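Provided herewith is a single structure, encoded as structure tokens, for subsequent inquiry.
The complex appears here without one of its protein chains, the remainder shown in place.
After this line comes chain A, so read on.
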């Protein structure tokens, strides 16, 4: 149940009350980075999430791709700024550029590939050491559609995730399984307070687009 906008007129009481009495969406923006060994399906997950597509022969990522997607959770509009990185070890030296300052990370492995799971653990360690202290990390066991030839057991990964305070889901970019859900779970876990933008602490940046527009609207009349 992701990417849903509110429907109906049953405004929830949690939304901010505006001076003129109308309710106002909260807008938050988060930087999210995808990490994980090459070919585990990072780009495929992003493509599924952002465009609802899957390409069997998805090209390898060179450098990085930047995409955005927006989710609505209750009264909050969460905009993800997604950095999709290249997985090969050779490009490891570029990774800190992408994860530094990120409020969320999805570390991806391929359930058919034990090495990719080990690599995912290394990424988690590195993030814990080097990234923002409050970064929300999700572990994604991708290619879940190939679960009949899996080598990484669900329980094993689940346990690892629990021990390390990670969100965890098995996903399939191919079928779409759990793809929106993992982003939604992250969005839910991210702090959406609209307090001052404290440096370093990964709180989402609040946007005021709608607010400004509303105002323009009023004063133009």
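Following the convention adopted for this analysis, a contact is a pair of C-beta atoms (placed from the backbone, for glycine too) under 8 Å apart; a residue touches a chain by one contact, two chains touch by 3 or more; residues count from 1.
Following the convention adopted for this analysis, contacts and distances are computed from a predicted model.
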| item | value |
| --- | --- |
| Protein name (UniProt record) of the chain left out of view, among "Leucine carboxyl methyltransferase 1", "FYVE-type domain-containing protein", "TBC1 domain family member 15" or "Vacuolar protein sorting-associated protein 45" | "TBC1 domain family member 15" |
| Which of A:47, A:105, A:161 or A:187 contacts the chain that the document leaves out | A:47 |
| Residue of A:88, A:118 or A:159 touching the missing chain in the full complex | A:88 |
| Where the unshown chain meets chain A, residue by residue | 1-9, 11, 22-25, 29, 38-39, 47, 51-53, 55-60, 62-67, 70, 72, 75, 77, 81, 86-91, 93-94, 97-98, 100-101, 115, 197, 199, 205, 209-210, 212-214, 216-217, 220-221 |
